[in-house]
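For this view, one protein chain was removed and the others were kept in their places.
We call the chains A, B and C, going by the order they appear; numbering starts again at 1 in every chain.
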Amino acid sequence: MASVEVTNLANELRKDFPIFADIRNSRPFYYLDSAASSQRPMSVLDTMDRYYRHSHANVHRGVYGLAEEATGIYEAARRHLGRFIGARDPAHEIVFTKNATEALNLVAQGLGRVLLKPESHILLTEMEHHANLVPWMILQEQIGFSIDYLPFDAEGLLVLENLDALLERADILGVTLMSNVLGTLNPVSMLSRKAHEHGALVVADGAQFVPHFQTDVDQLGVDCLAITGHKMLAPTGIGALWARSEILEAMQPFLGGGEMISDVRLDGFTPNEIPHKFEAGTPPIAEAAGWDAALDYLETVGMEAISNHDRALTSYAISQLQDRLDERIKIFGPSDITKRGGVLSFELADVHPHDVAQVLDQHGVCVRAGHHCAKPLMRELGVGATARASFYLYNDEADVDALVEALLDAYRMFHS
Amino acid sequence: MASVEVTNLANELRKDFPIFADIRNSRPFYYLDSAASSQRPMSVLDTMDRYYRHSHANVHRGVYGLAEEATGIYEAARRHLGRFIGARDPAHEIVFTKNATEALNLVAQGLGRVLLKPESHILLTEMEHHANLVPWMILQEQIGFSIDYLPFDAEGLLVLENLDALLERADILGVTLMSNVLGTLNPVSMLSRKAHEHGALVVADGAQFVPHFQTDVDQLGVDCLAITGHKMLAPTGIGALWARSEILEAMQPFLGGGEMISDVRLDGFTPNEIPHKFEAGTPPIAEAAGWDAALDYLETVGMEAISNHDRALTSYAISQLQDRLDERIKIFGPSDITKRGGVLSFELADVHPHDVAQVLDQHGVCVRAGHHCAKPLMRELGVGATARASFYLYNDEADVDALVEALLDAYRMFHS
Amino acid sequence: MNDLDDLYREIILDHYKNPRNQGILEGPAVHAEEGFNPLCGDEVKIYVKIEGDIVTDIKITGQGCSISRSSASLMSQAIKGCSIEEVKALVSRFKRMIAVEEVQGEPEPVDLREFGELAALQGVVKFPVRIKCATLPWNTLMLALDGAQAG
Partner (left out) sequence: MNDLDDLYREIILDHYKNPRNQGILEGPAVHAEEGFNPLCGDEVKIYVKIEGDIVTDIKITGQGCSISRSSASLMSQAIKGCSIEEVKALVSRFKRMIAVEEVQGEPEPVDLREFGELAALQGVVKFPVRIKCATLPWNTLMLALDGAQAG
């Protein structure tokens, strides 16, 4: 039975995450907000600490041993992340950024600026996170072009009827691998194939997908992929853009400064080689070291074990919520469990999500309430906000059970 | 005697910095590269660790207690940094970025784009770091305008002869508070007054100055100030832009995504309030907590004690280098010690800086060699590279003495 | 009374479930403004009818949580018939009551009796994130009044 497996995985792993021990000692603590940000295992904290105690110096520009060591640590993290997502040229195809959002801004400004003309079209989906919407809107204000949108249906699945016609006029397709609200896993391999048939490049938002599923950029067929560290056990302050090296070569520099140049004269500059051409200033070095350790941790657990665990727990949660709350709860997103990741947005009848989250907090249950940085999606759903529970490798049935009990209490409180 | 004071300060403080204990146990270690990046005291590492173990959640969007706690920590760091530099409205005038470089790109794109027309001029200095040159060059390629430069003289001081004429046609003056190569402290209060007389705004690069001197933006009279954490005992992965709130209000958003919006529709977006309007995506939360602790540490030591210590040590270093190496060494920058900070660039006769740094490393002496991200300055000096030693609160005479001995060895090695 | 009960007093739940003065206003004396809480997606639109310097009517639309909706509802009751000056004074006293300024130190003591039913909102003080929910309608009201005074 899947759910038994689940419990074992989390029980074993939870002790690696100090926050559970520390907070649970003082109060109930059910962390169901990993889609916003995950917690960190000891090994990641230790790696960062060790970095600062033994190896810290600025990277790339130092001849002395310590600087070389720091550079080695930083570049090793880059190659590791590249391998983790199946990059062909891990040393050159990963650009470290501060988060996934910067990565998507980098694509919009670096690639969009080269590719798009006022008469161009790009195609996004109505379920994109603001991070894959607003950078394009900012560029649109600067250079003009049109944005088309792929809608989604009542099940939270993309409606692909007009796909060919929309791709036909698009230069870029921007799509999330997994919706942070609906949990929907989009059929990106197919979308990439179609996009390429029509000559469009594919910019994928991997912020939610990469932490939870084995990722292979080749198999996905995408051209760019944005990732963020803090949702996959790594520190805050670091994200990355992967893009095929030809794409990175074609892209314009975005942030200017040290490190990203090969030469600077009073009348202009020559950019550095990829990936350095996109990394201006001192990079997040300790954070890269921490991410490297997080990747080790994920690999040791195994990405397949993680996605199975997520799925089993999501399944359990859906059935518990429906059993115990029946028509008092509405769960958004695909009903087909194979089409969704471990993210559950829901509505409790006549209780605003904000109030849901507030009452749940009293029970030690942490869920997110709000528009989840996806306002166009919320408008499409016809709500101002949802409450969202999300799962990761350290969650288990006890978290779900606490969620259900707390929801029943919230319901009672607002219906007395 | 100043130098005695110096030794005492560093002796007392060095034990707070684990890297010195850890590395010095195994080999000689004289860290003279704090201008590239400083080391961190225990309290900063502990604060970050504690944050991840007790308080981590994503900020600003969570109702539950943990998210509120994380938000409180993050916003407290913002206010602390604001107070540290004398901001009038600390809660609204600090934008957290990934480093000083991003802060300067934000000014160029956010303010420059609003202010500059193809016929506009901006005024920079020939001693700027690439971080205060290339962002302007990138914007120039996008919207056109002219860049004028203030030169510097043989002493490394700005030549102000044509200042009024240049400011007269400038909309923006970009100037570093302290040169990372020459050590020069620029007369920024005066420059700001003049700039304002001519209606130009002042964008100051505080990356080198703020870690070493008591900073008061009001007294400096600047309009924007870029800062970076990792040079002032804080973690990597965080920097900040301070700007007067009216300036921030007038600036366009730069990076688009979550957090920086108030509303997003399929046909456009409404920006959030300052400072959030400039912070797209998940910010460097743990890093902000660490910076907060770093500021505590600096305040406890006292910024005046730090600048006095830097100065005493720089003085000692200059006299030792001149005494022991005489005409074999050339030191760049102001000879007037009150006009410079704790950064010493030099040339060892007939030994390339790269080779200098290599031999020094063998002695455990860490100095930087290269163009220090200031290629126009290097061209002006007529060299391709310099070696640079820089001091901070944990350095003392022993570091300088080791430097001198190692330089003598390097000289011998290349002149045998 | 625990903090949560203090937040969700009966009167709050009542105004949430049965919000007063819902709807829209039209006509030349009507001024309307929209407000967003970027944190949670709450939206409110406030219509005020101003005759002379008196707020003679107010209506509200939008979506929001129990706090923002009950705050709007209580506000609408409190201000109908007041002069613009009186409303502005109330807005600032109300903000003081719920400790709106930077959460540094304890909120200043205020005399809760002067607030009538509005005092029920005082429970948000212990929930800093919810303070923005409570103030959203008040800030939006201020914008509408500013609009009215500007022309």
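Rule of thumb we're sticking to: a residue touches a chain if its C-beta (ideal position, glycine included) is under 8 Å from a C-beta of that chain, and two chains touch if they have at least 3 such contacts.
These numbers were taken from a predicted model, which means no experiment stands behind them.
Asker: Need the list of shown chains touched by the one chain that isn't shown.
Answerer: Among the chains that are shown, those touched by the missing chain are A, B.
Asker: Among the options B:28, B:144, B:199 or B:384, which residue touches the chain absent from this view?
Answerer: With B:28, B:144, B:199 or B:384 as choices, the missing chain is touched by B:384.
Asker: Decide which residue listed in A:46, A:216 or A:263 touches the omitted chain of the complex.
Answerer: A:263
Asker: With the full complex in mind, choose from A:60, A:130, A:244 or A:375 the residue touching the hidden chain.
Answerer: Selected residue, touching the omitted chain: A:60.
Asker: Kindly note down the residues of chain B that lie in touch with the hidden chain.
Answerer: Against the left-out chain, chain B lists 350, 352-355, 358-359, 362, 369-371, 375, 378, 383-385, 413-414.
Asker: What is the set of chain A residues that contact the non-displayed chain in the whole complex?
Answerer: With respect to the unshown chain, the touching residues of chain A are 60-63, 67-68, 71-72, 79, 91, 261-263, 270, 272, 276.
Assume only the chains that are shown with their structure count from here on.
Asker: If I average the Cα coordinates per chain and compare with the overall Cα mean, which chain comes out closest?
Answerer: Here the chain at the core of the arrangement is A.
Asker: Compute the centre of every chain as the mean of its C-alpha atoms, then state which one is farthest from the centre of chain B.
Answerer: The most distant chain relative to chain B turns out to be C.
Asker: Go ahead and note the Å separation of the Cα centroids belonging to chain A and chain C.
Answerer: About 37 Å separates the centre of chain A from that of chain C.
Asker: Calculate how many whole Å lie between the centre of chain B and the centre of chain C, each centre taken as the average of the chain's C-alpha atoms.
Answerer: About 45 Å, centre to centre.
Asker: With chain centres defined as C-alpha means, what is the inter-centre distance between chain A and chain B in Å?
Answerer: Chain centroid spacing, chain A to chain B, equals 31 Å.
Asker: At least two other chains touched by the same residue of chain A: list those residues.
Answerer: Those would be 354, 358, 369-370, 375.
Asker: Could you list which residues of chain C touch at least two other chains?
Answerer: Correct list: 39-40, 130.
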